[in-house]
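Excluded from the complex is one protein chain; the other protein chains are retained at their positions.
Entry: chain A
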Amino acid sequence: MALTDRSSGHSRLRWLVVAIPYLWLILLFLAPFLIVVKISLSTSAIAMPPYTPALDFTAGLGALWEQIKEFTFDNYVFLTEDALYWESYLSSLKIAVISTFLVLLIGYPIAYGMARARKEWRTTLLMLVILPFWTSFLIRVYAWIGILKPEGLLNQLLLYLGVISEPLNIMPSTLAVYIGIVYSYLPFMILPLYATLEKLDETLLEAAADLGCPPTQAFWKITFPLSLPGVIAGCFLVFIPAMGEFVIPDLLGGSDTLMIGKTLWAEFFSNRDWPVSSAVAVVLLAILVVPIMLFQRAQKKAAE
């Protein structure tokens, strides 16, 4: 009797533990997403809120059905009719891919160095990577304005050193956007890489050396393949938010920096067209779901 009690209590606890994250996802991801999908199927209107139909659940099922019949896919069709949208998606994709590559290029040696550092140093190094998070993301991007602007710190330093005679116009430009993204997302690459590299069995490298394998080859044949799960995790942690980035291109980018986040902003705030901007968001999510699924498959493989 006592035994069954304990096991049923155990399964109830397990159910609860599983339910909490699911509840979280339903409340904070699925429900808002469904609202966005619903608005994307509506028609823009001069009203409060600025679209129709605004579903009225108190009106009864019949009336609700009438409202649902008003839904339309026009907004999605509209997105295909103007080159602006797919060019924004492509431009965002390009910026996200290049930045992810740059972050990997910079983050890997840092993570490698950290994982190979003496044990008593590692915690300190890890702290140094996390430290910037103690300041708001927005403030850190603002700080880059101070560094990159024509009369900013970087130009002053280079002018003082005599490297340049005219201030460089780095900001505002797409180059500044790359700098901002690479800086902001570097920790998201370093942390998973460090986690995998630190666990790496060093005896494998010793064995390789004993068998006459030069260190560079050993790196490409042993270290890098074994760190792939970290590389993939890091790349997706950088790529996905970079794709939809708004703050960095808005603050550091020039007027000609085209990114889907900015296009969405203009659609929502300047045109006040909530339905079209919702359609832009839904398509963006669809574009991102593909790499997320690839990521999950890679993770499953790694787990096997």
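Note that in this section contacts are C-beta pairs under 8 Å (C-beta built on N, C-alpha and C of every residue); 3 or more make two chains touch, one makes a residue touch a chain; residues count from 1.
Please note the rule applied: contacts and distances are computed from a predicted model.
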### Message
Given that one chain of this complex has been left out, which of "Putrescine-binding periplasmic protein", "Glycine--tRNA ligase alpha subunit", "FecR family protein" or "UxaA family hydrolase" is its protein name according to UniProt?
### Response
"Putrescine-binding periplasmic protein"
### Query
Which of these touches the unseen chain: A:G107, A:P172, A:G230 or A:G261?
A:P172
### Omitted-chain contact residue, chosen from A:S165, A:T203 or A:S255
A:S255
### Task
Since one chain isn't shown, list which residues of chain A touch it in the complete complex.
44, 46-50, 82-84, 87-88, 142, 150-151, 169, 172, 254-258, 263, 266-273
